[in-house]
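Removed from the display is one protein chain of the complex; every other protein chain stays in position.
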Amino acid sequence: MRGIYTDLAAELRELSPDIKGVVEEKDADGEIEITRIGILDPSAARRIGKAMGRYVTLDARALSERPLDLFEAVEKRLATELAELLRRNGGKSTVLIVGLGNREVTPDSLGPRVVEGILVTRHVKQFVPEAFDFEAPGVCAIAPGVLGVTGVETMDIVKGVVERVHPDCIITIDALASRRAARISTTIQLTDAGISPGSGVGNQRAELSRESLGVPVLAIGVPLVVRAATIMTDTLSLMANETGLHADEEKLKQLAQSVCEKQLDDMIVTPKDIDAIVSDMAGIIANAVNAALFGKNLERVRSLIS
Amino acid sequence: MRGIYTDLAAELRELSPDIKGVVEEKDADGEIEITRIGILDPSAARRIGKAMGRYVTLDARALSERPLDLFEAVEKRLATELAELLRRNGGKSTVLIVGLGNREVTPDSLGPRVVEGILVTRHVKQFVPEAFDFEAPGVCAIAPGVLGVTGVETMDIVKGVVERVHPDCIITIDALASRRAARISTTIQLTDAGISPGSGVGNQRAELSRESLGVPVLAIGVPLVVRAATIMTDTLSLMANETGLHADEEKLKQLAQSVCEKQLDDMIVTPKDIDAIVSDMAGIIANAVNAALFGKNLERVRSLIS
Amino acid sequence: MRGIYTDLAAELRELSPDIKGVVEEKDADGEIEITRIGILDPSAARRIGKAMGRYVTLDARALSERPLDLFEAVEKRLATELAELLRRNGGKSTVLIVGLGNREVTPDSLGPRVVEGILVTRHVKQFVPEAFDFEAPGVCAIAPGVLGVTGVETMDIVKGVVERVHPDCIITIDALASRRAARISTTIQLTDAGISPGSGVGNQRAELSRESLGVPVLAIGVPLVVRAATIMTDTLSLMANETGLHADEEKLKQLAQSVCEKQLDDMIVTPKDIDAIVSDMAGIIANAVNAALFGKNLERVRSLIS
Partner (left out) sequence: MRGIYTDLAAELRELSPDIKGVVEEKDADGEIEITRIGILDPSAARRIGKAMGRYVTLDARALSERPLDLFEAVEKRLATELAELLRRNGGKSTVLIVGLGNREVTPDSLGPRVVEGILVTRHVKQFVPEAFDFEAPGVCAIAPGVLGVTGVETMDIVKGVVERVHPDCIITIDALASRRAARISTTIQLTDAGISPGSGVGNQRAELSRESLGVPVLAIGVPLVVRAATIMTDTLSLMANETGLHADEEKLKQLAQSVCEKQLDDMIVTPKDIDAIVSDMAGIIANAVNAALFGKNLERVRSLIS
């Protein structure tokens, strides 16, 4: 699986459709295709390269044209799926939102931008409890930055907060890598398996998961970059298949790899309007998280804390 | 001391020039006036309304015209004063920079913006120690956000990081309140007394100090707002003095106070070009902190980590 | 009228309620108070200090708490009023939106930010006319910057564009000055009298109006700053009234003026969360302008051009 770089369970599943212990279900909601993948046991997890758990992928190709009504439909669907995962993973009296990524790097700024849109209530419930004459979780939200900018591992910052805040549940938001440029801006992945980027691709960032943090970790991610080298390698495979150049395929791939490494090293492939896409996606996710957490009390909460 | 709202030791000193246990020294460096105030004992601290420690205030009126050479002179002076405070407060093999304030509120975004300019080395020293064949502190830097946005007390986030990173010293950067609009953009305060906004003015943010965190806390601050109510009250006092309206002074003040509270509640007074001022000041402070920490190895560090 | 600085017809009207040739009507729409002022002749215009024309002021105090449903109600009302003014002022087959102000100065960035949210169609209608199988105006939108940043008078940039684009109508958006801090974030003024800041207050920026540009100029404005000196003077008048210090009133005012000029020169009074307020208001206005221009075809236009 060298050369493959994706954070999407649905793409890994396509590459290895026959792994035992992985179940898959297709569903749809208007223009939104829903794929539910369950990775059921550790052996399946090892082979597919993702941690055990439920993965829900929402795909809406038409999102790339930014129609407001589809934005709303995706928001609603994501809120519903998230509420369901929250229900399955126990209580939500205190929830910690963690916006991962680097605010100063556009395609990596999704997490911090979502955090800006979250309705934060924990401090109000703590200091002015009488303000809440209705049920509402205590929500807090941090954007811990990235190791290269802070010099501190994300895990260390999150763990410190978890020890003081004692959340029942953590929801992380992060930009993902995909194999296909077309996924950018049109796909959202939701999982209760935490974030474990290290499992298949050699990224050393420590995983944020129920194991490492002691509470359920739900993760929302959106593919926003494709590594240039990944696109290249994939396209070459496709070409080799179509030309029937099977004899040379291996050689071609190796060549491609070496050329890519030299030329494309740290390069990413991204749509020209990535700034607008990140902004739209951050809005959709923040709205969906707020809706999933506060339900019918959403507007009361909003007017309370603004 | 009701109605007074300032974070500057030098302004508090002017209001109470005769408190015992407070020492003051004036100095100058070209166009920069330097005031060194020492608050020597707890009783003096209580009476003046600031924690015990050294306070160095740099004043450079001409800064408001943004001449590049004065920027550099202030950078250099601040670096020298900070290096001296670091020396007095023990080691600096690991230093944690904490940028306080709210990135999304311009006059409050100084701290987070300084953090963006800090040269962060801790992770490189940890993961690639052989890269450093010269002495350099391990520097890390976080911007924990503010309670109203994160729902988590700043103190809780900082303490969590301190427990994992074990710094020898913390340097905080924050926007301050002043009594005088003219201070905005022209004054920098440096202290080894930590940040204790609660001491005189009823702000409940927990103090970041050697007492609360177990390591020395140096604080760099720049006045960037004046509360509208403060300016009003001060101006009225001045007027009462000049008109000789002594009989009515008290009445006037009370009236002013009540008018201000109704009309000016959460209002701040700020120069029109505050965006540019914050940006300039963030640059000066980041450069000064980098220079104080890395000294003659500054450029080697910069090229190592970029 | 020295010391008064406001761009709002409704505030000028309050100061001079008895001027002949000025008509006023109150109206309401849910939580939105509507004031319609007509300045009917040149003599009235001169005396009140605003150009002849219709002025519609929407006031919604509750906006300061940012409830989403009131945002929507204000959007709708503004769209309706703007559509009515467009109808009265002739055709709208080509419309030029002009976002006035300085993008880099938060309270002055309203205009440029609204421009970012406008659905621009002129170039599509010109180059791909077949894309529009329904009625829609050709909309274009510029943010010409401010004299201090470009070195070119706004009027010169706008006039150059008008000569090439030949719009039927211009809609400008700008931040306004008010006399009262409470107006910030809660008031929108709409007028067909153009922007003529020079009329009452000595600002030399050339007016953008039907006279100077040859086409109707509608102007949308939101009070986002109060000059510090204005607040001071107003509060003093109030105090003098309440204390009955009539003998000293004149003297007090003069004193206040001189103190303000020294201390508060270029200072503005603004709420702490001005960044968020400008962002909200820019969204409301952009949505309202889009709705007024495209009516029931709004969503078709949006999906066509994104």
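First chain written, first letter: the chains are A, B and C, and each begins at residue 1.
Operating definition for what follows: a residue touches a chain if its C-beta (ideal position, glycine included) is under 8 Å from a C-beta of that chain, and two chains touch if they have at least 3 such contacts.
For clarity, every value in this text was computed on a predicted model and none was experimentally measured.
Colleague: Any idea which chains on screen the missing one touches?
Modeller: When the full complex is considered, the omitted chain touches A, B, C.
Colleague: Of A:Thr94, A:Thr121 or A:Thr270, which sits in contact with the chain we cannot see?
Modeller: Once the missing chain is taken into account, the touching residue is A:Thr270.
Colleague: For the chain left out of this view, which of A:Ile142, A:Val162, A:Ile231 or A:Ala286 touches it?
Modeller: A:Ile231
Colleague: On subunit A, what residues meet the omitted chain?
Modeller: Spelled out for subunit A, the touching residues are 104-108, 180-182, 225, 228, 231-232, 235, 238-239, 242-243, 245, 248, 251-252, 255-256, 259-260, 263-264, 266-276.
Colleague: On subunit B, what residues meet the omitted chain?
Modeller: For subunit B, the residues touching the absent chain are 65-69, 299, 302-303, 306.
Colleague: Take the complete complex as the reference. Which residues in subunit C touch the chain that isn't displayed?
Modeller: These residues of subunit C touch the chain that is not shown: 104, 116, 120-123, 138-145, 147-153, 156-157, 159-161, 163-165.
One rule holds in what follows: only the chains that are shown with their structure count from here on.
Colleague: Using the contact definition from the top, classify how the chains connect: line, ring, star, complete or other.
Modeller: complete
Colleague: How would you label the subunit A and subunit B contact, same or different, if same means the shared numbers make up over half of all numbers there?
Modeller: Same; most numbers are used by both subunit A and subunit B.
Colleague: On a C-alpha centroid basis, what's the spacing between subunit A and subunit C, in Å?
Modeller: 42
Colleague: Please report how many Å separate the Cα centroid of subunit A from that of subunit B, as a whole number.
Modeller: 38
Colleague: Which residue numbers or ranges of subunit B touch two or more of the other chains?
Modeller: 104
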